[in-house]
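Some chains have been omitted; the remaining ones sit where they do in the full complex.
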Amino acid sequence: MHLIETRYLTYTYPGNVTALHSLNFVAPRNARIAVIGSNGAGKSTLFKCFNGIFRPSSGSVLIRGEPITKENIREVRKFVGIVFQNADDQIFSPTVEQDVAFGPTNLGLDEETIHHRVEEALRLVGIEDLAHRVPHHLSGGEKKRVAIAGIIAMEPEVLVLDEPTAGLDPKGVHDLVEFINSLSRKYGMTVIFSTHDVAMVAEVADYVYVMNKGRFVAEGSVEEIFLQPDMLRSVRLDVPVLPKLIRSLNTHGIPVPMAYTYEDVERALITTYKGLPRDSTLP
Amino acid sequence: MHIPDGFFPISQAAMYWIIALIFIALSLRWAKREMSEEKVPLVAVLAAGIFAIQTLNMALPISIIPGGVSGHVVGAALAAIVLGSPFAAIFILTLVLILQGIFFGDGGITAMGANIINMGVLGGFFGFYTYQPVNNVFRNRFCAAFIAGWVSLFIPAIVCAVELAVAGTLPLTFGLITMGVYHAVIGIIEGGVTAFAISLIIHARPDIVSGEIPAGARKAGDMLIVAGITIALGIAIFAPYYASTYPDGLDSTFLSAYGAKEVSTVHIDESKVASAESAVIEKTGNSFSWQAPLPGYSLPGLDKPGEVLAILFGVIILFILGFGISRFIARKN
Amino acid sequence: MIEELFYIEKAAYRDSVIHQLDARVKIIGMFAVIIAMVAIPYSPLVFTVGVLFFAFLAALWALAGLPWLIYAKRLLMVLPFGFFIIVFQIFFTNRYYPVFHVIANLPFGIHIYAESVEFAIILFVKFVVCVTAIILLSSITKLHDMLEGAGRMGLPPEFALTFGMMIRYLFVFGYIYRKINESLTTRCFDPFNSALPYRYRMKQIGYTVGTIFIRSYEQGERVYTSMLCRGYGKDSHIFIAKKPLRTVEWLFLIFCLCLAVIVPVETWLTGVRLL
């Protein structure tokens, strides 16, 4: 039984724009899944099907094996937490604390639990000191964290992030990557995210779906996907700069083993250039 | 057009509040019925939008009228057309007026009832029921929205002047002329803004506008409504003229002699009206001496203002009747 | 005006004895003052009562520790329409005086009457006291508290809910409006530029309004979606807990109500004229 599964999911917007064409998507437990695709590929639309905001025009969405119905929709929304691209859409209360408490309050929890959860969520994203601030005056990165805290406070088992790094500065991106990885590592949470930033995919994902014009054009592990540069380019994406570099070195006859994350690439180059055996650890 | 506190005696303010409350209750009923869960944020956002539009007054080319009152777009017609119901306009304008009244002091607390009637009720009803039939009859959304915008600003302005006259705090003729002329011009802006905004919205997001009737649904009786509105407008426009010319042949000549020359500026208008009036007073020795020619048409104790008020109410009732009949006919078909 | 809202909020976020009072007490108190002021008939009685009320409001303003400059600025902002009517009073007669005495003759046969001047001052006093009460109320009460207070006093939930959301959006709106305005100026759009055709300027203003609308609509959709994601549903509503008034608040309330009744009555009985 998968946490989230879609079967031949098709979604058509009221204006007769078919944004999703017969998608089969699977999210197992404790996975980190990236959905990549160009502008307008349908990533955001797909995510909104995961917790019943959009009903499939045909096909189905199964959450823990069950279709989404009127009866279980609250359960589903508690189970699948979505953080949208634009933090402003998600923050609407007069203070950060109240905003984070919005979800738990709607779940009908008692005051003490709410308070506890809010504190926990703020601590987790590292913004305890902002609790009483007015969200409108926060910086982009801080707002993003507030938005994530608001979802985390509902304690979902699947966290869905729509372009979490858009508009963040490099340190912000770095922190967020760490945070997502820790969620998966420490709490066993399943994380699904979309991004245009292919470099981030290598750092965070276990499994990748490539979308174009509402269809999955490829799926597989990070290695499998980045081995297909032509396919990626045809859908307005690209291989991250590091694997691209290694591939180009390879074509020039330099036998650098393929690698994707920064650390692996560094090691691969050093070993190659120093003529060391591949698996030796560095000093 | 936001009447502040203190310009109505408390009894009249209360009366307007009572009438307003009836319409607010009706708009609440609309909200309960039509405003499904998903629509709450949309309506709220539209309210915020109307509020924002009302702040656009700085950007309007007011300079075309030298001096005078500051005016701004009200947006009642826009709200009614976009949400497809005059009650939506009442609902939204009530929210906006509460915010303006309680947080900015723009428009009073006791006078809020009257303000809600003017801008929300009259603006919404006239805006909506001008747009639909005109659009149906002439098949021109742009024109319909323009006229609706203009009417939805002009009628409330006239009524506002009458209300103040009834309260005794603004002479009727002076009020009708200044408010009328001024808002006739601001109305062009309101109409233009409404028309262009509606056409942009329909162009960009046709799904937003629910006030659209499917093409081909030309209702019987639309002509009747258009005629009703035309009569209402005609009388509203001629009311000041009527009011100013009636009292005395001599004074009216006197007034138009000055009036003909300097229609363009508001201040001179006022002065000549004042002079006309004072002339009347001097002649009769009593400011209350204007006698209604047809006492049956006037409200007791209100003299001249009562007359015009009575006529306006008559027209509005006529208009509502016309609308009711057309509805009745439409249902039979 | 949206910009103003930010600053009004800022004043309301101060802390003082007055700021800490329950919103309901402040709302009823200020409304009582306004209603009393409006209820006084148009007569010189207004002067005395107006001065006393104004002194009371000014005392509260001082107690709240608010700068007078804020008051002056906000008063100036709302003056125009009322002021226009007040100023022109002096040229007209009205039904509240039986006889009028000309005190000045101007060209075109315009006269200024002594009674009309008095009447204009009466209107002015009423107007200023009422506006002052509102300025005070909104400078000492946060938007959110005021809404909660109104909710506790029986504002229909449809209004309360929509109103709450409207206030939330206003701030987002302030930013949208500001940004659109900036990009209009960047592209040299000036609605007062008479070199451009009138129709063109109106068209662009209309499009701007339409854009604000569309963007607000889309913003509304997105906010709503994100609320759904956080468990918002039919049974969720703005939860307003019961909150009894403190003794101080009761005292303040009773004081305001008494003031609103006693001052006019007492003035009427004693016939004191301050002006």
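Think of it as A, B and C in the order they're written, each chain with its own count starting at 1.
In this section, a contact is a pair of C-beta atoms (placed from the backbone, for glycine too) under 8 Å apart; a residue touches a chain by one contact, two chains touch by 3 or more.
These numbers come from a predicted model, not from an experiment.
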Stoichiometry of the full complex in this file, given that only one copy per chain type appears: A x2, B x1, C x1
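FYI, only the chains that are shown with their structure count from here on.
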Leading chain pair when contacts are tallied as C-beta pairs: B-C
Most central chain, judged by mean C-alpha position against the global CA mean: C
Whole-Å gap separating subunit A and subunit C, where each centre is the average of the chain's CA atoms: 47
Whole-Å gap separating subunit A and subunit B, where each centre is the average of the chain's CA atoms: 53
Separation of subunit B from subunit C, taking each centre as the mean of its C-alpha atoms, in whole Å: 22
Per-residue overlap in subunit C, given as positions that touch at least 2 other chains: 143, 165, 168-169, 219, 223, 227, 233
Per-residue multi-chain contacts in subunit A, two or more chains: none
Contact set on subunit C toward subunit B in their complex: 1-2, 4-5, 8, 31, 34-35, 37-39, 41-42, 74, 77-78, 80-82, 84-85, 88-89, 91-96, 100, 108-111, 123, 126-127, 129-131, 134-135, 137-138, 143, 146, 156, 158-159, 161-170, 173, 176-177, 191-192, 198-199, 201-203, 205-214, 216-221, 223-224, 227, 233-234
Contacting residues of subunit C [partner subunit A, same complex]: 142-144, 165, 168-169, 171-172, 175, 219, 222-223, 225-233, 236, 239
Residues of subunit B touching subunit C in the complex: 1-10, 13, 28, 31-32, 35, 37-38, 40-49, 51-56, 59-61, 63, 68-70, 73, 78, 82, 91, 94-95, 98-99, 101-106, 108-110, 164, 168-171, 174, 188-189, 192-201, 204-205, 208, 258, 270-272, 274-275, 277-279, 281, 287-288
